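A single protein chain has been omitted; all remaining protein chains appear in their positions.
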Amino acid sequence: MINKQVASVAEALADVRDGATIMIGGFGEAGSPIELIHALIDQGARDLVVVSNNAGSGEVGLAALIKTGRVAKVVCSYPRTANSTVFPELYHAGKLELELVPQGTLAERIRAGGAGIPAFYTPSAVGTPLAEGKETRTFDGREYLMELGLKADFALIKGRAADTHGNVLYNKTARNFGPIMAMAAKTAVVQVEKVVAAGELDPETIVTPGVFVQRVVEVAHPAHESELVAQGAVYP
Amino acid sequence: MINKQVASVAEALADVRDGATIMIGGFGEAGSPIELIHALIDQGARDLVVVSNNAGSGEVGLAALIKTGRVAKVVCSYPRTANSTVFPELYHAGKLELELVPQGTLAERIRAGGAGIPAFYTPSAVGTPLAEGKETRTFDGREYLMELGLKADFALIKGRAADTHGNVLYNKTARNFGPIMAMAAKTAVVQVEKVVAAGELDPETIVTPGVFVQRVVEVAHPAHESELVAQGAVYP
Amino acid sequence: MSADTPTGWSRDEMAKRLAQDIPDGSYVNLGIGIPELVAKYVPEGRELVYHTENGLLGMGPSPAEGEGDPELINAGKRHVTANPGASFFHHADSFAMIRGGHIDLCVLGALQVACNGDLANWSTGTADAIPAVGGAMDLVAGVRSIYVITQHCTKTGEPKLVEKCTYPLTGLGVVTRIYSELAVIDVTAQGFRLVELAPGVSFDDVQQRTGAPLLPKQ
Partner (left out) sequence: MSADTPTGWSRDEMAKRLAQDIPDGSYVNLGIGIPELVAKYVPEGRELVYHTENGLLGMGPSPAEGEGDPELINAGKRHVTANPGASFFHHADSFAMIRGGHIDLCVLGALQVACNGDLANWSTGTADAIPAVGGAMDLVAGVRSIYVITQHCTKTGEPKLVEKCTYPLTGLGVVTRIYSELAVIDVTAQGFRLVELAPGVSFDDVQQRTGAPLLPKQ
């Protein structure tokens, strides 16, 4: 029978391998799956490629993961955040590769990866430094860039509730990259405050259908990054 | 103040012009906006290009529209349906152009049109007669077809409920093409059983955000195509 | 071809035989016709999630006569139900599931299957037919495994398993396994290979009715 719930965040990420590409949901702290990120730090995989909109703040969550030195490359639209010191240090020291992608192109590349679309054309970034080296093409008299779909080995996502089939609901603007990262990852892991039995969620309101989710794990009281940073928390 | 509700299906379609491209939602009868289609018949615009998954059945709804002879071309994945006689007649008589598109490619082309993506690559139909004349390209050793985004002047869509901002909920598998056609059309017109005030729908459960919808119209008791066909109904 | 055509499996037995091969927890899309029968035979203790490309995961059995909802249908436009754990979604999301490799298995009917896995199942290519393709090309391009369930030969006795398809193709090299009333046959790099014979059917019975060489069971 289908039951995608796993007992702990550690179990959810036990098989992450060195060199894996990891998509991490969240826009700033909203939707940042802190407990899963901390479990990934504990797990110890190295040479990771992280795909995420931001690069974390303080020394918890994504920033703490980067600080371990186990992230080789970040694919991201906005690595500069208030209270962000970890990323700049490693970046300036040449210890971290950055692929800067416009936010909408990042979102569309992730969706494309999940939807079996290897490449698409977009008007975003045409004529800018971020178009350098990219193929361009004109449709109906306007110039577009070709961009490639993005896939990942794992996605770490924060939802509000899920059922045992992996159907997921989100909370307000914490939804952001969750649904598309679940599509693009071989193994999508979603932490939620509550896992319920299949049938308890209204099929009309499910945001991420279970087919896109491989593991769900209950984190009843997730931490908020801004609170941890305000407390001066450091992980681990 | 924002109020997208219009008083009647006639008013909702008063400005459709000859030669317009009209997307019509529905998969078979589920989601087919019969009352809007009948209003389009009454309205009288000619030389229409219709984008729809099927081509209607009996002599009501989409089939009745085609029967008027005012549809010049159908873009569709499956024009062959039980009780479908209107389409075959006109098609065989050379009075109707058909662009046959695989269903998933049709859906993705519509979404792309709505999302500002002029073209994308898909593995569907590679090596088949439907790939003839299409550009191919290899990514990671696999061959793909380039397909173009599709836009429309109008979309005719059936929902369950909407608010005055144009936020829409659907009913079960009648959702099908509604959300993406709303994205791809300059003027998306949605018929629903009930229009409520802004704020009465839960923002977490809205399927089509109001920005994609220009007009909503109440049709409290929409007809079902299969029932009309069983009754031998003919429109007009 | 022999006049003593062996009967082999009934349609329901074919569907039941195929159902044995679907692992627990699979996401499965069933085509129209014989494929729909597979849903009746899920082995005890397994749970499958049925995807129907018009926008439902967790499709359940047909409702009781007269209780159908015209807005709750499957890809064959028949009334269905929704199981616990079901979800509704729009067409672009539905085909993202298909094209993106998220569906484990699709079971389809066939007009012809070639020994290299090419499938023809949407058109006989006759001039007067109304062309109609639906989601077949997307399914074969995107779903991880494609099983064909079909009568071994056409009504006029022509083999459906052939060296090379003569009908318009649905996809290239996509079929992995075939279930007919006579046998279960894998499509391998070497061509058709017997997996299992139906009761009372011999290897020669199958080879005689197959339009390409059949390799023996391994």
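First chain written, first letter: the chains are A, B and C, and each begins at residue 1.
We take it that a residue touches a chain if its C-beta (ideal position, glycine included) is under 8 Å from a C-beta of that chain, and two chains touch if they have at least 3 such contacts.
Nothing here was measured: the structure is a model prediction, and the numbers come from that model.
Chemist: Touched by the hidden chain, which of the shown chains?
Modeler: Missing chain, whole complex, touching shown chains: A, B.
Chemist: Given the contact definition stated above, which residue among B:Val71, B:Ala107, B:Ala125 or B:Met183 touches the chain not shown here?
Modeler: Per the contact definition at the top, the residue touching the missing chain is B:Met183.
Chemist: Check each of A:Arg17, A:Arg46, A:Lys95 or A:Lys172 against the chain that is not shown and name the one that touches it.
Modeler: Answering carefully, the residue with contact to the hidden chain is A:Lys172.
Chemist: I'm checking contacts with the chain that's been left out. Which of B:Glu11, B:Asp47, B:Glu89 or B:Glu204 qualifies?
Modeler: Spelled out, the listed residue whose C-beta touches the missing chain is B:Glu204.
Chemist: Suppose we count only contacts with the excluded chain; which residues of chain B make the list?
Modeler: Its contact residues with the unshown chain are 1-2, 111, 113-117, 163-165, 167, 183, 197-199, 203-204, 206, 209-212.
Chemist: So which bits of chain A touch the chain we can't see?
Modeler: So the residues of chain A touching the unseen chain are 27-31, 53, 77-82, 87-88, 91-92, 98, 100-108, 110-111, 122-130, 170-180, 207, 224-227.
The rule we apply is simple: only the chains that are shown with their structure count from here on.
Chemist: Just give me the whole-number Å value for how far the CA centre of chain A lies from that of chain C.
Modeler: Averaging C-alpha atoms per chain gives centres 36 Å apart.
Chemist: Let me have the rounded angstrom distance from the C-alpha centre of chain B over to the C-alpha centre of chain C, please.
Modeler: Using C-alpha averages as centres, the distance is 29 Å.
Chemist: Chain A to chain B: how many Å between their CA centres?
Modeler: The separation of the two C-alpha centroids amounts to 34 Å.
Chemist: Which chain A residues reach two or more other chains?
Modeler: In chain A, residues 115-117, 203-204 touch at least two other chains, as defined above.
Chemist: Among the residues of chain C, which ones contact at least 2 other chains?
Modeler: Only 82, 88-89, 92, 95, 98-99, 141-142 qualify.
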